[in-house]
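Missing here is one protein chain; the remaining ones are kept as they sit in the complex.
Should a chain be cited, it is by its letter among A and B, assigned in written order, with residues numbered from 1 in that chain.
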Amino acid sequence: MTTRQFGQPIKRKEDPRLVTGGGRFLDDLGHTAYAAAFVRSPHAHARILDIDVTGALDVPGLIGIWTHEDLPGKVGEPLPLLIPHPSLTAPVTGYCLAPDEVNHVGEAVVMVVAVDRYAAEDACGLVRVDYDVLPPVVGLENARAATDLVHDSAPGNVAAHLVQEVGDVDIAMAAAPNRLTLDLQIERSMCSPMEGKGVYAVWDADDEHLRLWSSTQTTTGVRAAVAAKLDLPLAKVDCIAPDVGGGFGVKIVHPWPEEVLVPWTARLLGHDVKWTEDRREHFVSSAHERGQLQQVEVGFDDDGHVLALDVRLWHDNGAYTPYGIIVPIITSTQLLGPYKPGSYRCEFWSLYTNTVLVTPYRGAGRPQGVYAMERTMDAIAAELGLDRAEVRSRNFILPEEMPYDHGLLFQDGRPLKYDSGDFPASLAKLKALVGWDEFAAYKEQAASEGRRVGLGIGCYVEGTGVGPYEGGHIVIETSGRVNVATGLTTQGQGHQTVFAQIVADELGVPIENVFVTTGDTRRMGYAVGTFASRAAVMSGNAIALAARQVKAKALRIAAEALEVSPEDLEIVGGMVRVKGAPGTSMALGTVAVMSNPLRYAFDEAARAATQFAGGNDPDKPPVAAGEEPGLEGKDFYSPTQATFANGMHAAIVETDPVTAEIRILRYCVVHDCGPMINPMIVEGQVHGGVAQGVGGALYERMVYDESGQLLNASFMDFLMPYASEVPFIETDHLETPSPLNPLGIKGAGEAGCIPVSAVIASAIEDAEGFPIRSMPISPTELWELRQRHTEPVAAQGEPS
Amino acid sequence: MKPAPFVHHAPTTVAEAVEVLRAVGSHGKILAGGQSLIPILSMRLASPEHLIDINGVAGLDRIEVRDDCVRVGALVRHTQLLQDESAYAALPLLRQALVHVAHPAIRNRGTTVGSLAHADAAGELPSVLALTEGVVEAVGPRGSRDIPASAFFVGPLETALAADELAVAVRFGRFPEGTRTGFAESARRSGDYALAGVALAITLQDKVIRSARASFVSVTDVPDVLDLSGAIGSYAAVPDLDAVADAVRAHVSPDTDIHATGDYRRMLVAELTRRLVTELLSR
Partner (left out) sequence: MTGPDVPEPLHEVTVSVNGVRHTATVPARRLLSDFLRHDLALTGTHVGCEHGVCGACTILVDGAPMRSCLMFAVQARAHELTTVEGLGTIDAMGPVQQAFSECHGLQCGFCTPGFITTITAYLEENPDPTAEEARDAISGNLCRCTGYQNIVKSVLRAAEIRASADLGAPPLIDADARAGEAPP
């Protein structure tokens, strides 16, 4: 009964509902709501000359059509820049509906509301928009060349330019006995949650109150943004995230145009309105990530120690920068992984293109950084003829060097300072798991059978649990039911379970009595959101702190009733009892009754409490000074910095000697996110991350043609892996606690996908014997690389 | 992604279906399994005013094994044909190809005849129709006719069926005694349309190759048959694999698309054929 819940692989509380069809996702709400649809730009870059809606006006079921001209006040103004940065010198954000220029295929131009989505699409099809097509900027090469501009206000297509340097790279590089240069490329992919975005708004005209549901990663953010846009007091807006069918980053951006327009039309029409994004819309009008060109120069000694690391990145931020330059900042800082180069400089340019905007996708810039660093490590090993794991370990930050300050500023504007981790131990575990030392023999044997196999490795460090804060609120009902609320949102991470585990332990109550609500501004108005592997760290700790408050209060009240000192009490199984004398006890529900000096007795607990009703001191107020009625507690957790999780992956791949088909034979993960609240859930996060990583390494890309059309905007052609493409994943864990937070935990959400492209590139390189410098890689590309490497002329041109 | 309005016709006999087809002409589309058509409608890549839904038409759901062919009605779902033991015994190539068509949930609804009528060069079944020298039985306002495979495929997604013609069945020809068949393809993900594929039939008499013929997926504009009998040589123990691969490379004309280059597909289909020949002859 008193088994600690923390650390147990307990079954998720949310599942019985979800597996029986009881989930409530966005489109499961509001069956009678009007439906919104959008006329979206078919051009990557064009001026809007004229919009003619007359053809659509007779569509049966049509309710309304709006263009930018119709948008009043702030609704018609540009969308906010969420995260400004001093080096983001040319920020540009889009509009809810494009006013006079469109900057990517899929940008919303006209909004249609009709009785259902069928009718709304009928009307969309009859709206005529005349465009004057402008030359589009597609791809980083073109953005960099800047022959054409995406925005006149961004010369050179440069949104931001940032240099960070630690030590003197030029001097160290010049002095280094060995130097290598790598030109690297990594392409776009996208989060692609199985549920697209969606917004449902109900306007209560009597109460002048807006209730808004959004499939978002931040309800507090959406609420504040919508209130501001619609000129509503915050108190008149609620935002709720229902069940959300995956996020992975794309749903942290806010407000999306639809998040403003749907409530705006709901108020205007006095009728609920809903927009459920369809898959095609999701491809062309949400967000992508990952596209970068990278140039690495590295200077190292004969033992493989990195003396100087000089990195230049060109980051494709798409058409707009509502989310600032978080992604390239993370790439440029987290690139360092577990290593400590003698000196480091990273310079990046964040460039506009006429493509879908780029905002964080699980890993958020880290996969690119790790890719750059790990390709570099392999190149050093190859150059020196050293074992690849050995070169890595020689550059590791050692446990005794923790905390380790890199001297750089991280994504949260605070120092990049690692708090914990034991990289040599992780590497040892990984080598044992994959059989690193036995691989050479296996490879030789495979070769004798005409097979090509390769082993790859990749290491990363991930800053998790970034601030500023999250809160926890707990109230215990007279029934003993424990209601827990935190403001950040859930997209499948099992928060209802892990937070309940924490509360069950802290309060000493059965986990069945704990009910967690996330992402509902009615229950918790202050919150940041779910991203950056921060939910467990931030809300987990906030909830633990809140639970400690509630517990203290419960003990205080019970102590008075039982006439003992609070220190002599404990809570076990939902009963407050005297330590060593379990017979003297009272239920937490009873304590809850007593915490609220109200006379009515509606339930058993209230009646039971009457036995403890103490003397009624006429000189004291029923609620003492400094106390509040109710068995309730609230607290916030706000760390000074991120906590750093880490991991190392290895993979064995086989490439077909003729067809260049690539198969992952084994995939091994060693992961350190500190003590695991629920190892089953952590494991699940790792699996899911690796699968996304495999997608990004071998299958997924956003294929734009030169005119800026996305050629693979469907699940037929955007090759998200099925089970048949994802390898069995072998995992091992290290649990190095973080000294930074009460629970000692670190984030785990993004980890799985971070090093996968690096690992697969490393393994293919090992199998093939020539460098892999561009990811993802498909059989057709590998086959072409082989041709080039067998033709000596072309091979000379190969970088490195 | 919702279809535009249409008028739904649900004939229950072939005659009724033909009557509707006559009336609506090129404004109508036949709806069979809908596994290709409905996505097209939902994306509004096509918005026919009439759909002639043949799912309620009696008598189209039969598989008949005859001496010279396997006859498959227009409402036979891929799964039904795949699982049919007598069809497998008579013409193993059907099952060998059908396992590569999409995933079970699609095969449970999609029809084999619909696949042929859809005539996607990346589909498996057109190559099977070609290799088996099959015949499509069409019925329309001008009567019935048999369309041989060689005349059926006109271009990518284009067949000899007139807009008002219904394919009521297809007859896949059976191979002579001593024929071994196989099907191989390579797709990016399991169940995807193939980057390249090959259907192969080798007829042996004792250890002597009497004939070897192949048809292809995704690498020719329309499925046609390549006679490899010359290239392969006659001695089954030592087929001339290089000559086979050369012949395949010379025959195909694959395009480059977002998933693979034409050159890659050419290499791939030659290699698939080479491996399939080896496999068939070593059975």
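Just so we're on the same page, a residue touches a chain if its C-beta (ideal position, glycine included) is under 8 Å from a C-beta of that chain, and two chains touch if they have at least 3 such contacts.
A quick note: this is a predicted structure, and the numbers were derived from the prediction, not measured.
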Displayed chains in contact with the omitted chain are A, B
Options B:A102, B:I147, B:A184 or B:A231, residue touching the unrepresented chain = B:A102
If the missing chain were put back, which residues of chain A would it touch?
-> 11-12, 14-25, 27-28, 31, 55-56, 58-60, 116, 118, 122, 126, 191-195, 243-246, 248, 278-279, 442, 446, 453, 491-494, 652, 665-666, 680-681, 683-692, 714-716, 720, 722-724, 726-730, 752
Footprint of the hidden chain on chain B, which residues?
-> 1-8, 10, 34-35, 38-39, 41-43, 49, 51, 53, 55-56, 79, 102-106, 108-109, 190-191
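Heads up, the rule we're going with is that only the chains that are shown with their structure count from here on.
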Where on chain A is chain B touching in the complex?
-> 117-118, 121-122, 125, 278-280, 658-659, 661, 699, 703, 711-712, 716-717, 719, 721-722, 724-725, 778-780, 783-784
State the interface residues of chain B toward chain A in the complex, per the touch definition above.
-> 1-5, 43-44, 186, 188-193, 195, 258-261, 263-264, 267-268, 271-272
